[in-house]
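For this view, one protein chain was removed and the others were kept in their places.
Up next, subunit A:
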Amino acid sequence: MRPILLAGHERALTQIRYNPDGDLIFSVSKDQQICVWMAHNGERLGTYRGHQGAIWTIDVDPTSTILASGSADNTIRLWDIKTGKCLKTWDFPTAVKRVEFNEDGTKLLGVTEKRMGHLGTIVVFDVKIDVDAEQTDEKELTIVCEESKATVAGWSYLSKYIIAGHEDGSVSQYDGKTGDLIYNIPIHELNQQITDLQWSQDRTYFITASKDKTARLISAKDLEILKTYTADTPLNSAVITPKKEFVILGGGQAAMDVTTTAARQGKFEARFYHKIFEDEIGRVRGHFGPLNTVAADPTGKGYASGGEDGYVRVHAFDKGYYDFMYEVERERQNRLAAAASA
């Protein structure tokens, strides 16, 4: 496969998102720019200007109308995807590290940083998916993380729970309506922060990536650890691929240690694991720095990775990827085919 290199950012990438149809890629970096790209040819559709600080996070609503971004300038902004116009700005006392729309796009959560005497919080806003609508100023819900600040968070299926990953390696489940803490379970090693949390397509389970060099597949309902993927490097991002039963992990030697290591030892590769068997099945090299974010095309045709090197690499899978199957999978498929024809 020949990856498409997108060089729209001047600094390290922080997050990449595909829209649900898989035709647009949104990328944010520390250079205060949001870029939107056409996934099929890497054409840059536009940029969204307005943020005054590094942008940490981005999310797109299910209808690809509105974009939400959270930045180190202490704001969450809503944007009109089509024109690049800023629709709404919410101010906070501290930086915003993560935003996510719920399944139907009616609610938006934001994770704020713990700093300057402010505790880390998770805030929820009601959002109207309409470019012309007046967006509310009022927070619908504020969850204060008293023990350890949340680094990532997301909405489960039916917006029933808010799941948050914490700096101390634990994962919490909050009630999606009241914000009450239901569980807080240590999932990763103590004080190894959770760096990413991404959902399966039906949002019944999710994958977390952590600095403790593992990624874990966890069910949303009872926070049970379903699978563990062990890598040899701190992980910054993990994603579940649609169509094929794989997960992609991205990470690498921390940015500040990079100059002391060769590219080979930096482990700047995207790692593919089999979701069920937990085996590593391949790596894709290419970045010159650690991978900060990986995103899978919802149509299952490719993935994009963004690195500390400022590049986004968009990969379209080729035949070998689709053909790959474990022996047991192949046998099962043959059995089913035989049963169907009989």
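Note that in this section a residue touches a chain if its C-beta (ideal position, glycine included) is under 8 Å from a C-beta of that chain, and two chains touch if they have at least 3 such contacts; residues count from 1.
Convention: contacts and distances are computed from a predicted model.
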| item | value |
| --- | --- |
| Chain not present in the shown complex, as UniProt names it (candidates "Protein pelota homolog", "Eukaryotic translation initiation factor 3 subunit G", "AAA+ ATPase domain-containing protein" or "Large ribosomal subunit protein bL19m") | "Eukaryotic translation initiation factor 3 subunit G" |
| Sole contact to the chain not displayed, among A:Val96, A:Val171, A:Ala231 or A:Val284 | A:Val284 |
| Option touching the unshown chain, where A:Tyr48, A:Phe92, A:Tyr229 or A:Phe268 are the choices | A:Tyr48 |
| On subunit A, residues whose C-beta touches the chain left out of the figure | 1-8, 21, 23-24, 33, 37-38, 41-49, 64, 82-84, 246, 272, 279-286, 313, 315, 317-318, 320-321, 324, 326 |
